[in-house]
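A protein chain is absent from this complex, but the other protein chains hold their places.
Lettered A, B, C, D and E in written order, each chain numbered from 1.
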Amino acid sequence: MNRLPDSELVLVPGGTLITASAEEGRALALKFARHTIHNLQPDLDVLKGGRPNYSTNPDSLIAAGQVVAIEFQTIAAANNYWR
Amino acid sequence: MNRLPDSELVLVPGGTLITASAEEGRALALKFARHTIHNLQPDLDVLKGGRPNYSTNPDSLIAAGQVVAIEFQTIAAANNYWR
Amino acid sequence: MNRLPDSELVLVPGGTLITASAEEGRALALKFARHTIHNLQPDLDVLKGGRPNYSTNPDSLIAAGQVVAIEFQTIAAANNYWR
Amino acid sequence: MNRLPDSELVLVPGGTLITASAEEGRALALKFARHTIHNLQPDLDVLKGGRPNYSTNPDSLIAAGQVVAIEFQTIAAANNYWR
Amino acid sequence: MNRLPDSELVLVPGGTLITASAEEGRALALKFARHTIHNLQPDLDVLKGGRPNYSTNPDSLIAAGQVVAIEFQTIAAANNYWR
Partner (left out) sequence: MNRLPDSELVLVPGGTLITASAEEGRALALKFARHTIHNLQPDLDVLKGGRPNYSTNPDSLIAAGQVVAIEFQTIAAANNYWR
């Protein structure tokens, strides 16, 4: 198994939900979504093998976008919406 | 690869969740959903290739509508519902 | 392309999340869901073409019902649940 | 078309999110889910035609259960969780 | 029809969202998910017939897990997270 490096398996990269800006908060939401999947499937070869199907399929991209939207809800609330 | 311009890859266009009106908030929700997908798949040719399938399939449109609904929840809360 | 009239493309019909009653709030949730889809696919002929599949398929109807439920969460919170 | 009676098309049966008990709140969530679908597809014959597929398919039942769960979130918050 | 007993059709078993512990709250979330489905399909034979497909299909189990997660959000909030 071609295991992902530990840095890709950290569940909360940076260790906090607090970010300096909305843009960074959204980037964190994307990382959350990705790192969850890394923990569910830590074999890089398997992940790469699935990528062509996933990344060219609109329905898969929409489903991934939904996960990001949910993660962002949490991060945005944590940051009091960067008001 | 026919990479999208950087402006299409910004995760929070405008840099803030705060908008002047509900209409603008909803437009931002649509942009959020779109720009997430741009970051997951930044090749314009691939995106364009999937568009005919996606945009003529009611189930795909409903799924996209769900992402927009979730993004809007966050933006509406951030704006205190434009009360 | 048989483009929908502009009124069908407004994202927040009426311009506000505030409604006089829960019934009107729920009707707005339905409009939100519909108008998002209109913005994603503004060609009336394509929408009409997909309608027979969508509207006779229980799973599609349930999925649409889920979008309405999410939109309504936002609208109900905005209206302090019409308490 | 064998149109549903008007009572089945009311979006908020009873006109309020406030209920006397959690049990009634949950019953309202079920009604919300059902009446949304009635508004999307008001032809009773079509609904009845889809019922055998839907009601014997675990995935469809789970999807419907998800809609009810989301509706109930709103109703429970409206009622301050019947505390 | 082999109808489920009434106890399996109660929507809010115990009549309240308040529980003594998080563990009990989570058990209630599972009951909520199950009893919704019982109300949508009260024939035990049909439910049992679908169980082999559902319970051995990872995607169905994940979908059911999502319903439980949503129900738990409501119950956890009702209990002020058992803090």
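One rule holds for everything that comes next: contacts are C-beta pairs under 8 Å (C-beta built on N, C-alpha and C of every residue); 3 or more make two chains touch, one makes a residue touch a chain.
As the structure is a prediction and not an experimental result, all values here were calculated from the model.
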{"item": "Contact list for the unshown chain, restricted to visible chains", "value": "A, E"}
{"item": "Sites on subunit A contacted by the missing partner chain, in the whole complex", "value": "10-12, 15-18, 32-33, 36-37, 39-41, 46, 49-51, 53-54, 59-60, 63-64, 66-67, 70-71, 73-74, 77-78"}
{"item": "Absent chain, residues of subunit E that touch it", "value": "21-23, 25-27, 30, 55-59, 61-66, 68-70, 72-73, 76-77, 81-83"}
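The definition used in the following text is that only the chains that are shown with their structure count from here on.
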{"item": "Any chain in contact with subunit A as well as subunit E", "value": "none"}
{"item": "Relative to subunit D, chain with the most remote C-alpha centre", "value": "A"}
{"item": "Multi-chain contact residues (two or more partners), subunit E", "value": "none"}
{"item": "Chain-level touch network, classified as line, ring, star, complete or other", "value": "line"}
{"item": "Touching pairs - complete list by chain label", "value": "A-B, B-C, C-D, D-E"}
